[in-house]
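Provided herewith is a single structure, encoded as structure tokens, for subsequent inquiry.
For this depiction, one protein chain was excluded, whereas all remaining protein chains were kept in their positions.
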Amino acid sequence: MTYHTQVAVIGAGPAGLSAALEIASAGGKVTVFDENDRPGGQLFKQIHKFFGSSHHGAGVRGYHLGEELLQKCLDAGVEIKLNTVVYGLFPDNELGIVCNDQTHTVKADKILIATGASEKPLAFPGWDLPGVMGAGAAQTMVNINRVLPGQKFVMIGSGNVGLVVSYQIMQAGGQVVAIVEALPKVNGYSVHANKVKRYGVPIYTSHTIKEAVGTDQVEKVVIQEIGPGFVPVPGTEKELDADTVCLAVGLTPSVELAKMAGVQITHIPKLGGFVPLHGKDMRTTDENIYVAGDVSGIEEASTAMESGRLAGCSIAEAIGALNADAAEVRRKEINERINQLRSGIHGEARRDNKGIIVRRYEEWLAAK
Amino acid sequence: MRVSKHPILGDYGADKKSVTITVNGQPMEALEGEPIAAALMANGIRAFRKTPILHHPRGIFCAIGRCTDCALTVDGIPNVRTCVTRVREGMKIETQDGLGEWGGIK
Partner (left out) sequence: MACSEVKKVYMEHPVAVIECFEEIPCNPCQTCCKQHAITFSGGTINSTPKLDASRCTGCGLCIATCPGQAIFVLDGTFSETEGLVSIPYEFLPLPQKGQAVDVMNRDGQVICRGEIHRVLNPASFNSTAVVTMRIPKEYMDQARSFRY
């Protein structure tokens, strides 16, 4: 069967839902597709209080923000199709979807790709043993499924994901035996690190995991110091009594659908890897396809929601649901909040790299 | 181990119905609506299957239905992603050594 919708949003995470709300509020017809059986993406796993200003929902726990956003979407008449995989993006704005074991086609005037990101793996001897998992996996297990996936955890990576998930494992009753960081200093926010340090969790900087040992599952973990050039230093092995290894070594945007649609992709290491080229208005090199959230560069949940609003605003204008003046006012407001989020020692690097994407997009446009 | 009490999320499980599934013929208690992988891990099982060639044990890796490391045979259908498939009363779970069988075809 072929369906038609004015705007198709792929992904019902914070970016997708924020965009859908923006479009629906302006009077546009929007359908959000998500392969999961519940919306929210990663937002409902975030049980910590968010940073930012009151405009960013600071002090509110992530999952409460998610519940609010979802309710607003439903109240605004956004159609959300769960258990629906968008398996392909074909020429002429066609989506291939699978729902209830049947394939269908959806034709849309405008498409927003808000597919988020996947966790990067890290290969080392024993990495395929039961008990080695992504940090996001551990977070899903404790916060959503309410099951501890182990007792004694070693967290690889001290970025915000590693630090925050370590803390959440402790809140669920697990013990974090160590956090292992390849760089010479902690990668995430100091305040996140302090929350676990003060409860005795050691953070081994300039270290890596050498191997996970066990027969049917992880029984012990060996870490090792690394020297200049990230070369392991012989004789510095430390054995840790642990049954679970969580990998928090970075996220990478899920750009498969964008690539399939022929959108120009660029490589920005600091934003996670391959990123679709997009302009300030979140439009890609295909004038009918937009991106928002982590798929447009790895940032945070707050940024995902704002970039979703930005894309939603641009799409609403493009379909004629929002006039140019109103769109301009709305964009200015959103950009002010986004710029605030992209400041400080952590935020500035993201701002610079997002700037590179926009510059390359504009160069591509000029060369066309 | 179930996280039945949590400082932020509150209590969990008391209002959930208990269902019985079988794992390799053995009955196991699960909470209605939870993913199969959660039920298995709550009951202490972390090694779900064996890989086809080297017969190495595998368990969950991504827990959100993307990597397929958690796949098991459910009600006769092989390679079902147990981290995103929810339990039902009477569900039959069988561990796989390899890619599993479907209607007698490996």
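The first chain written gets the first letter, and so on, giving A and B; residue counts start at 1 in each chain.
Following the convention adopted for this analysis, contacts are C-beta pairs under 8 Å (C-beta built on N, C-alpha and C of every residue); 3 or more make two chains touch, one makes a residue touch a chain.
These numbers were taken from a predicted model, which means no experiment stands behind them.
Novice: Quick one: say which of A:14, A:39, A:52 or A:66 touches the chain that got left out.
Specialist: A:52
Novice: Just to verify: which one of A:3, A:189, A:274 or A:364 makes contact with the chain not shown?
Specialist: Among A:3, A:189, A:274 or A:364, only A:189 touches the chain that is not shown.
Novice: Over the whole complex, note the residues of chain B touching the chain we left out.
Specialist: For chain B, the residues touching the absent chain are 5-8.
Novice: Name, in rising order, the residues on chain A that touch the hidden chain in the full complex.
Specialist: These residues of chain A touch the chain that is not shown: 48-54, 56, 58-61, 170-171, 173, 189-192, 194-195, 197-201, 340-341, 343-347.
Going forward, only the chains that are shown with their structure count from here on.
Novice: Need the CA-centroid distance for the pair chain A / chain B, whole Å please.
Specialist: Taking the mean C-alpha position of each chain, the two centres sit 26 Å apart.
Novice: Show me the residue ranges of chain B that touch chain A in the complex, using the header's touch definition.
Specialist: Per the stated touch rule, the residues are 1-4, 6-9, 12-13, 34-35, 37-38, 41-42, 46-48, 51, 56-66, 83-84, 86.
Novice: Across the complex, what residues on chain A touch chain B?
Specialist: 35-37, 47, 61, 118-119, 121, 128-134, 136-138, 140-143, 145-151, 171-173, 216-217
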